[in-house]
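For this view, one protein chain was removed and the others were kept in their places.
What follows is chain A.
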Amino acid sequence: MSSKASLQRTGDSAFKRMDHVSSELFTLTYGSLVLQLIEDFEDYAEVNNQLERMGNNIGQRLIEEFLAKSRVSKCGDFAETCEVIALVGFRMFLGVTGTVSQSAKEPHVCHITLASNPLLDFVELPDEAKGVLQYSNILVGVLKGALEMVQMRVDVEVVHDPLVGDEATELKLTLLEIINDEPPPDDE
């Protein structure tokens, strides 16, 4: 199992290899996307769904790029997977790193905390959207989609969100099952 420091180095060098865009351009583009969805669907719950679906789509493709460019080795367990996501994945695609916390009692649950979330710069939710709209829900979809492509079915949830007054963005990842794609026994 690779150490945190070496993962951090892997993340940094992967970040350097990526093309970069201005973070404001990114934040504002995402903001107008969310707003357009709100205008089109007029229902925050449905907007959450749409964001997750988009994220899922992104995640399924992003995992290829991640595996091709990040040069990480095979993960031993779910906890290591979460470390790789937090230190390499987020660093590569969003330029930030997360910290992972996990309790020994629940090895299949991981919390990733992002001290800064570039999606949220400048954003202030209107009162009626607080607690209903999951503004960062695209991350949920991305993680689910990407992990599903590497045989992990996970449930992801935004448990803390600075937009409703929390200190940092916190994502809770629950491993539901490792998808076993061995062919059925009677397969030729």
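A few comments on the model shown:
One rule holds in what follows: a contact is a pair of C-beta atoms (placed from the backbone, for glycine too) under 8 Å apart; a residue touches a chain by one contact, two chains touch by 3 or more; residues count from 1.
Everything below uses one rule, namely that contacts and distances are computed from a predicted model.
Look at the chain that isn't drawn here: its UniProt entry, checked against "GID complex catalytic subunit 2", "Trafficking protein particle complex subunit 2", "Small ribosomal subunit protein mS39" or "Intraflagellar transport protein 80 homolog", names it "Trafficking protein particle complex subunit 2".
Annotation: of A:Val34, A:Ile112, A:Leu143 or A:Leu175, A:Val34 touches the absent chain (contact as defined above). Although one chain is not displayed, chain A still touches it through residues 24, 27-28, 31-32, 34-35, 121-126, 129.
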